[in-house]
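Below: one structure in structure tokens.
For this depiction, one protein chain was excluded, whereas all remaining protein chains were kept in their positions.
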Amino acid sequence: MPSDAAPRRTYSYLGPAGTFTEAALAQVPEARGQIWRAVHNVGEALADVAEGRSDAAMIAIENSIDGGVSTAQDALARIPNLRIVGEYLVPVEFVLVGRPGARMEDVRLVSAHPVAYAQCLDWLAAHLPEHQHVPASSNVASAVGILDGSSPADAAIAPPGISAHHEVEVLAEGIGDTADAVTRFVLVTGPTPPPSPTGADKTSVIVELPEDRAGTLLEMLEQFSTRGINLSLIQSRPIGDALGRYRFVIDADGHIVDERMADALMGLRRFSPNVVFLGSYPRADRAIVHYPDRYSDEVFVEARDWLRALISGEPAA
Amino acid sequence: MPSDAAPRRTYSYLGPAGTFTEAALAQVPEARGQIWRAVHNVGEALADVAEGRSDAAMIAIENSIDGGVSTAQDALARIPNLRIVGEYLVPVEFVLVGRPGARMEDVRLVSAHPVAYAQCLDWLAAHLPEHQHVPASSNVASAVGILDGSSPADAAIAPPGISAHHEVEVLAEGIGDTADAVTRFVLVTGPTPPPSPTGADKTSVIVELPEDRAGTLLEMLEQFSTRGINLSLIQSRPIGDALGRYRFVIDADGHIVDERMADALMGLRRFSPNVVFLGSYPRADRAIVHYPDRYSDEVFVEARDWLRALISGEPAA
Amino acid sequence: MPSDAAPRRTYSYLGPAGTFTEAALAQVPEARGQIWRAVHNVGEALADVAEGRSDAAMIAIENSIDGGVSTAQDALARIPNLRIVGEYLVPVEFVLVGRPGARMEDVRLVSAHPVAYAQCLDWLAAHLPEHQHVPASSNVASAVGILDGSSPADAAIAPPGISAHHEVEVLAEGIGDTADAVTRFVLVTGPTPPPSPTGADKTSVIVELPEDRAGTLLEMLEQFSTRGINLSLIQSRPIGDALGRYRFVIDADGHIVDERMADALMGLRRFSPNVVFLGSYPRADRAIVHYPDRYSDEVFVEARDWLRALISGEPAA
Partner (left out) sequence: MPSDAAPRRTYSYLGPAGTFTEAALAQVPEARGQIWRAVHNVGEALADVAEGRSDAAMIAIENSIDGGVSTAQDALARIPNLRIVGEYLVPVEFVLVGRPGARMEDVRLVSAHPVAYAQCLDWLAAHLPEHQHVPASSNVASAVGILDGSSPADAAIAPPGISAHHEVEVLAEGIGDTADAVTRFVLVTGPTPPPSPTGADKTSVIVELPEDRAGTLLEMLEQFSTRGINLSLIQSRPIGDALGRYRFVIDADGHIVDERMADALMGLRRFSPNVVFLGSYPRADRAIVHYPDRYSDEVFVEARDWLRALISGEPAA
């Protein structure tokens, strides 16, 4: 909640203005009116947080077209004391833009970041079969280049948000080949108490397996299943220090203050040589987490009371 | 700790004096000089405790020749608020005794409880091929009968302890067909704090499975295995209220105040519609319980501290 | 199907005529008109089969009052090449009988096998509070003794079947303290193909665990649960060759020719240092075995065909 008196907060994100990452950051109410720091890649964004240059960083974490997701996962595993505090979804849509007054029928050269270009091939083949590609260094640079004349292109592929920042003519919308593509972003800070549980939360951890033998993965997953916790993401990543050793990137349904999740996290901690807790935070889709009644907080509390009575020698209730 | 001032304690056991159960009770230092109450069966002994007539009961719980073990297990499952506080092993040995001055070569009629008789058949066939069996109502009544003349027999099969109570001539020792046979007894009281852990403890529970479907037994056992706890006894018993429903009688290595056992018991409580905690108590064989380092108390405590730091937002240590 | 031409078959059972075991044997249609060989205990009955003196033996296997069940289980584990081919239930009921013309009001001395006596204590306390017990060597010997005058008793406790073999006056029926008590018997032969599956079958095995570490029991049970097989009996038994080693007596729902059971048995065989297959046979209660569709024979056959196609390089169907 910024005020004139309070120092402003700094948010790092993959810039420049107009990227999908910026669109994710725009979904954060607390970030409005604060300092937005455009950086060149995920590593830089997280280093800003770890080293105190920024209060938070917005990074792509799944299905990104802005860059590699495994890079982000590996950085989160490597840099200590980072915490995810929020999750944001941004539809991956592209528009074709030109200079003000431009018309589709005049487009010959299309400026585009190569990855974005690859995602619009079908549309381009159908609507601009004669075009040629002029590579751009980002989804924003493509549009800026045609506006400032530094690119010879007639049109540029850019995110829909581009028109908020630049005076462009939108020639076509929804030109991406995959409808409904979405990139998932997370907002990362330094150590901080997790946001309050909402009932629609997820918890992210990175867990190293104790040894490379059949069975340890199973044993790790039992920490969740024996507490009725569902996983929405599991991904093995080579640890890199030796052949055949893996860590697992996991998103689990629920919040660290849920009894069953707290219990599972302690189980993981006891089991694994290295657990990185990345945070508990509200799901972007606000989908309420369902779980069997037998894993409710009350059941855990009741079991603790029961144990206490047994140890003290009281008769059963 | 009896004194002249303190009221004496009462111990129920399967009598009369001279039974294997009495031999088990004789192993309890605290029972010396107290009131020993001989009863006719396990149900009576446990009812004495439950209804306050006795402070404790000694009952056979495994491999008994004095009577049915499943009877004892079912009674422990049914009668609430009983606690096992100690375990005792008694070798199941038999001696052949006669009246003072009797000699082997004169033995024709052998008095014996039918179950004991069946356990000495091989020896009798080899050494007294011509004998005949006179049934007795207990392993002690057999000997008493030949002494008081109420039995026509010349000799009796009895536990070795018989000579401490009655003036008999021991004609042969070790006449049981199974060497090394042992009966396991437990001492049962009302609700009381468990005896202090010794490092060589076991914990007994009776657990009802939630439903009769493949998998719940496994899920129940995972409560132990995921905490590194070994089981020394597991036995299914029909619950009796409906076809196909079972409860499980379990002895697990460790003590309720061990972190891993406490955690497992809470897991059981959450999982099962009905868990009967029968107690944590020193093993009769004093065998130290071994377990993987990762299940030590320290590991549990460390995991709790770690969780607490995460929730409070502290950086990792 | 015996005929004049065919040699008669021999069945060993715990005798004499009139025992619960004989009542079990009487349920076997094939045993009618054959030689019934009364023996003194389970070990003798099984040895008769193993050594060719008998074609089959009927033995009590669960909740027996005629004798120890763990004895039977241990014998089945120890003696090779035995096969269970049938299961039979006998209600454990007792009657009080006297000599012809006897009357309840004259009964003072009651002859009874001590185990049977213990099971009728409540009834005796209520209806014959002044009686005294005269021990008998079996549930049949009690009645025979009052008939032939070798026992001083006025009445005897015996199984209901006694009146089929002896001229007795039934003084009271249903005098056992536990209503609905049932003993389970099995008919045991030498190696033979299992009886054809009926849809209501069970399979009995005795499985040794590979090592005494937490987890092997679980691993063993997974052989069943991962094939959708339910267990109706599981019981740990010390192996006896070293402290802390156990084997497990297991009854599983289904027949060895069911694909899922065959698969589970092979899994057990690969897992365990020692699996004793005791047989697949119809359940006494004729209860149809239910299992999830995904474990039906068709699913197994389909998976095999799929695998074969993959190995041969055929496209998927």
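Letters A, B and C mark the chains as written, and numbering starts fresh at 1 in each.
In this section, a contact is a pair of C-beta atoms (placed from the backbone, for glycine too) under 8 Å apart; a residue touches a chain by one contact, two chains touch by 3 or more.
Bear in mind the structure is a predicted one, so any value in this text is a computation, not a measurement.
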Where the missing chain makes contact, among the chains that are shown: A, C
Residue among A:Ala17, A:Val170 or A:Leu231 that touches the chain left out of view: A:Leu231
Sole contact to the chain not displayed, among A:Ser54, A:Ser138, A:Ser204 or A:Ser280: A:Ser138
Selected residue (touches chain absent from view) among A:Glu30, A:Glu169, A:Glu222 or A:Glu302: A:Glu222
Candidate in contact with the missing chain, chosen from C:Ala26, C:Val49, C:Val95 or C:Ala262: C:Ala262
Contact set of subunit A toward the excluded chain (per top definition): 40-41, 63, 65, 67-70, 113-115, 117-118, 121, 133, 135-138, 141, 212-215, 217-218, 221-222, 224-225, 228-236, 240, 243-244, 246, 248, 285, 287, 291
Missing-partner contacts on subunit C, residue numbers: 80-81, 83, 190-194, 219, 222-223, 226, 256-257, 262, 265-267, 269-271, 277, 294-295, 299-300, 302-304, 306-307, 310-316
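To be clear about the criterion, only the chains that are shown with their structure count from here on.
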Contact graph of the chains (line, ring, star, complete, other): line
Same vs different contact residues, subunit A with subunit B, by half of numbers used: same
Chain whose mean Cα position lies farthest from subunit A: C
Rounded Å distance between subunit A and subunit B, as computed from the means of their C-alpha atoms: 59
Set of subunit B residues in contact with two or more other chains: 222
